[in-house]
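Below you will find the structure I want to go over with you.
Yeah, one chain of the complex is gone here, protein chain that is, but the others are all in their spots.
Presenting chain A:
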Amino acid sequence: MIEFQNVHKTYRVAGRDIPALNPTSLTIEDGQVFGLIGHSGAGKSTMLRLINRLEEPSGGKIVVDGEDVTAFDSNQLRRFRQQVGMIFQHFNLLASKTVADNVALPLVLAGELSRGEIDKRVTELLARVGLSEHARKYPAQLSGGQKQRVGIARALSTNPKILLCDEATSALDPQTTASVLQLLAEINRELKLTIVLITHEMDVIRRVCDRVAVMDAGQIVELGPVAEVFLHPQHATTKRFVQEDEQVDENEQRDDFAHVPGRIVRLTFQGCATYAPLLGTVARETGVDYSILAGRIDRIKDIPYGQLTLALIGGDMEAAFARFTAADVHMEVLR
């Protein structure tokens, strides 16, 4: 469990204190994939680096598994860091070392295993990330996705309990991003590893995270389970992220719908409800006709969801609303 207790951070730039993180408290449960989303400068990178103290907090406490990380001396901190893996946007692999030597580096630095044991572990790790045949290559000979897989193997080498991901997919194309995210989800499932990731893409949050914190101007403005935050965003920043992901412009949509007759509602289905034949049933029973104005059916991590914007005309409108509300869907009346 990672706990931020009233943690804040200010940078001193040219004699002036610039706040990077306002006092923040937050708990990240074990085994979770926790996402921090925000635009650049929102403080997400600072927050991530406070966990392994690559950034020193200006105040407050960070407690990991009951131990106050902020009180560690340099030896304790080094041992703690060996238990926390980290991957980076630009991979940060050593160009002068082979793939295998890069993966072995944290073990060599820790100095606890023999060369034979290290080699065995490296072979295992490279197999896990699907790079066994590239062990003797240098990073420059690999693609971006492969480099990040090396980064992941390296981060996992010391069997950490926590994995920190610093914009791990931001330098990758969409297809590679998907495969790297899949690998992260797999690792989280199989190794029961707690993952904290930062990103500026809602899509990344949607695919792998369990919980999300939305950050803006040095503070968390929205926090909750991904489905909750994604489907019912409250804060303006969150709404913007969701719209970016769906590539929908709310104002444009409102203009388009202006000419549509009848009432307009937005229905949000989650889980099994997504595949239930609700619309047809309600239409038949209440005589309300519908047309679909906009919609999306997708998954949030493993949960299917659907979000449809409908125009409803004729029939018994009240009864239809009542039926939708009674069913396992969330209804918003837009007009």
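Points worth noting:
In the analysis below, a residue touches a chain if its C-beta (ideal position, glycine included) is under 8 Å from a C-beta of that chain, and two chains touch if they have at least 3 such contacts; residues count from 1.
Here, contacts and distances are computed from a predicted model.
Per UniProt, the protein behind the absent chain is "ABC transporter permease"; the candidates were "NADH-quinone oxidoreductase subunit K", "ABC transporter permease", "RNA polymerase sigma factor" or "EfeO-type cupredoxin-like domain-containing protein".
Although one chain is not drawn, the whole complex shows that of A:A20, A:V33 or A:V84 it is A:V84 that touches it. Touch with the chain omitted from the figure is made, among A:P139, A:G218 or A:P233, by A:P139.
Screening A:N92, A:S132, A:Q219 or A:Q243 against the full complex identifies A:N92 as the residue touching the chain left out. For chain A, the residues touching the chain absent from view are 52, 54, 77-82, 84, 86, 88, 90, 92-97, 105-106, 108-110, 138-140, 158, 164.
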